[in-house]
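The complex is shown incomplete by one protein chain, all other protein chains being positioned as in the whole.
Going in written order, the chains are labelled A and B, and every chain counts its residues from 1.
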Amino acid sequence: MAENKPLLKAEDVSEVFGGLKAVADFNFYINKGELIGLIGPNGAGKTTIFNLITGVYVPTTGDIQLDGESIVGQKPYEITQRGIARTFQNIRLFSELSVLDNVKIAYHCHVKYGLIETVLRMGRYFTEENEITAESLKLLKIFKLDEHAYEVAKNLPYGAQRRLEIARALAAKPKLLLLDEPAAGMNPQETHELMEMIRWIRKQFGLTVLLIEHDMSLVMGICERIYVLEYGMIIAEGTPAEIQNNPEVIRAYLGTESMN
Amino acid sequence: MNSVRRRDLTMLIIGLIIFGVIQGMISGGMIGAFWQLNIILICVNVIMAVSLNLINGYTGQFSIGHAGFMAVGSYVGVVATTNFHLPFIVALILGAICAGILGFLIGLPTLRLRGDYLAIATLGLGEIIRIVIMNIEYVGGAAGFKGIPHLTNFAWVYGAMLITLFFIKNFVNSSHGRACIAIRENEIAAEAMGVNTTKYKVMAFTIGAAFAGIAGGLFAHQFYLISPNSFTFLASFNYLIMVVLGGMGSITGSIAGAFVVTFISAALASFPEVRMIIYALALILLMFYRPQGLFGYMEITNFTPIKKVLDKISGKEA
Partner (left out) sequence: MDFVHQLIQQLINGVSLGSIYALIALGYTMIYGIIKLINFAHGDIYMVGAYLGFFGVTAAGLPILPALLISMFVTGLLGMVVEKLAYKPLRHAPRISILITAIGVSFFLEYTGMYFVTPTPRTFPDVIGNISFNAGGFIINGQQVLIFAITIILMALLTYIVQKTKLGKAMRAASFDTETAQLMGIDADRVISMTFFIGSSLAAAAGVLVGVYYNTIDPLMGIMPGLKAFVAAVLGGIGILPGAVVGGIILGVIEALVAGFLSSTFRDAAAFAILILVLLIKPTGLFGKNTHEKV
């Protein structure tokens, strides 16, 4: 592992909100190609960590590195351009737009045609636009959304909206994909399908994935390594089997959620 | 040939046919001076409404100081033609550049603000522009600028309007336009998808301001005199009403809005109070019963029958 430089690394990251430590001395790493789970009780600071990684919040102290380069202080769009894309726990689709347009927007940072080419509709505009449409439709097909491509996003059923969020994040062509409770609100059947889908896209797109999830069947089923967070601190790290038998973790969850 | 390009060509030809008909009627003396003026105003207002729509409707940044940029375009334009005897086209472009630069400078700091705050800030800036102009003796101060050559005619305004429409249409139907629309829909998600939200807000604001500058230049050269009073926030509200009435996020809507508002204003010109009361009630009722405006996000080319005809003419490959 020492020779394998991690894709993402957080060193002693803390985030303080008005005296309250939401995240304290957070240290973790993700190697290229890994599928990592981040779990913990409600309010443990999981989403805050996503917000720190994606630049929505700036860490009070500590450093976050992507491919060995610090991304602290960069704007969310810059971090996306560097290869981290995310979904949101509380779905944030472009709800009045079509499903297709939701995905097309995310190709934004890969578009090369400029303003003049846009306004005069020059050749490159057409080639790139056609490519974007074709690729978007392909992505939608993967997520079984192609039949709904021209529907307005807000009219999709809940599970489909979650899938669209993932499709949209993939359109930004990330190296690292952050999924914030992708299975929330899904039934067991949908969750199972989602699990297969995450596995598949990881292989297909050569992705590294970090996911927050409360559904333990999903986390234990697909994650290779798991970090457990409580009160903004990591209390355990290990393989699903190790986590399930960790007394600290069982204590943290006891009475709130059962493992398995 | 690409079907999109063919459709553009079709629309251009339709646009030119409409021009030919109206120009013919004007040349043939079938349209009197009053309605000639109003046709010109409609075209100017279309430019204003569409450019404001780019900011308010597509990018979702609620700006209500658009008349301020129009004022800049007007004054720069009239100084260029009257005092420096520059050609009209140069004056228009200079006006657009100055208004655009001002839009950029104003947009950069203010577009950090959201919703109501941005609205009131743009209103304030529009008023500041007007008050500053009122205090510049070189352009006539509060009394206004006199002796402007009458250079505006139907061909100029119609041409400028077509250019504006194609520019804005092509812009919003591109990755750049989608970035703007994404900001309107959900700013946080847009940023997470790699959209530099500040850049695109400022870009929309700058482009909108530049076209308002062109509209200002055209407007000013229609009259012998312009005064800062033509560019109060009431004027800005007027353009806002056109956009809202037509539908925020629809170019067709802005055209319709500009048409309807100008037409009603002209028809009720001799009853100013009644006109404004009708305006007010229409605005309130619109918000009650059709807050998305006449067209919502739709364009006339999206309506199935019209789409079919257009597809047929432009020979869209299935």
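Throughout what follows, a residue touches a chain if its C-beta (ideal position, glycine included) is under 8 Å from a C-beta of that chain, and two chains touch if they have at least 3 such contacts.
Keep in mind that what you see is a predicted model, and the values were worked out from it rather than measured.
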Can you tell me which of B:V4, B:I22, B:I97 or B:L113 touches the chain that was removed from the display?
B:L113
Contact with the hidden chain, among B:M30, B:I128, B:A267 or B:I306, goes to B:I128
Residues belonging to subunit B that touch the chain removed from view
62, 109-110, 112-113, 115-117, 119-121, 123-125, 127-128, 131-132, 134-135, 142, 188, 237, 240, 244, 248, 272-274, 276-277, 279-284, 287-288, 291
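Simple rule for what comes next: only the chains that are shown with their structure count from here on.
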Here the gap between subunit A and subunit B, centre to centre from mean Cα coordinates and rounded to Å, is 40
Mind pulling up the subunit A residues that touch subunit B in the complex?
54, 56, 75-77, 80-81, 85-86, 88, 92-97, 101, 104-109, 111, 113, 115, 118-121, 125-126, 128-129, 132, 168-169, 171-172
Residue numbers of subunit B touching subunit A in their complex, please.
2, 4-5, 8, 166-167, 170-171, 174-179, 181-182, 185-186, 188-197, 203, 297
